[in-house]
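Read through the structure below, which is laid out as structure tokens, and then see the notes.
Below, a portion of the complex is reproduced, with chain positions unchanged.
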């Protein structure tokens, strides 16, 4: 099976990171294609960034759908804000899973409560919105921010690894978190080490989403095409975004 | 005061319609600027359309912010899916209100429950999501779809006016709705006539949002700049969307 992991920002180093995280857990026979769009923001740290990362994400997914024999069996949206998830589900024949979604789903099967440790404090509201939207509002003990920008996470000078560990301990000790959800695709590299040090499950959404999509594909399950998530109706798209008009480059049929 | 009503799709006739609806209720001394983006979908009837309407909407708002003496005092997002609302709030110095948001807020002050009558059934899920997100999930008696596409609402051949009226009666009689919320900016023209015929309040979101923004401006209130809704951090934007890089055309300062 072929899974396409889309990093919705334009930073290639992060794409490599999430591709590696996906490959590290993928099952025998599962190939991982990791990509990022050529358009949009270098990182996603505001509602503005997130909104403007979506066109690039959708372009990646549409390209995947048009790839013929190389059409992916499923997709991962590899940004913790789960941008464009509903729209992606309208396009793709296979299942699409977001990394915040998958991480939170995993967390609630491992204990009563989880805390999210993320990058900038201004993004904590989005994490709360997602927890509520997915049904886990009561299970989310806290959302804590290390205030290191996304693109500095892998810079040792940022001290991010240590800050994330400290916040995770605080979540466990003060907020009673049973597990820790890493709130950024760029934190995937911290996961294994943190698990060992904290003594509670530490969940990387890229891994969780990759395995969730793989599982759905293995069950031959995909997004329901009934009404809401059917393919978008074709219509005129103009100006800068005219290439998004679905009639110009038709998508192959989805199975019902 | 100057209010900017942004129709996020590219259909000029709808822009004229929503501009007219806003002007019909605006107070003495309030000027209405109605516009639509040059990029994006001709109408918004899927998660895909909605996601791709957001860049155009944000471009309109950024243009407004850079208009100097003509910088609007506030904005209305005139599509019932309230696309890009959080991102728009990060950009604008003045308040920003969505038409679904404003219509639902008005409805809950006029009775216990409301029903939404909208266009395509595939959009009813989004209306439910918004009702839940705004805190009115329990107050929303039903969301009913007439299954007339947005751009045919003003075509008498579509029979939309009659279909909407029939659904509104069904909402009142079967679902116990105390009021009716019109679920599309393109239905603004139906509002007055329906009110008279149904005997319950019928709420047009364009009118409601215009007056809500006008009210907030009159109280000198705007989006909180604390943390989450502060201006986005500047960063590199690439490719098709490079014009969205905020550093290339700086926005004037927001008051705290």
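The first chain written gets the first letter, and so on, giving A and B; residue counts start at 1 in each chain.
As a working rule, a residue touches a chain if its C-beta (ideal position, glycine included) is under 8 Å from a C-beta of that chain, and two chains touch if they have at least 3 such contacts.
Not measured: the values here are computed from a predicted model.
Sequence-identical chains in the complete complex of this entry number 6, based on the file rather than the 2 shown.
Simple rule for what comes next: only the chains that are shown with their structure count from here on.
Between the CA-based centres of chain A and chain B the separation comes to 28 Å, rounded to the whole angstrom. Touching chain A in their complex are the following residues of chain B: 10, 37-43, 45-52, 54-56, 58, 84, 86-87, 89-91, 121-125, 129, 133, 149, 227-230, 232-233, 235-244.
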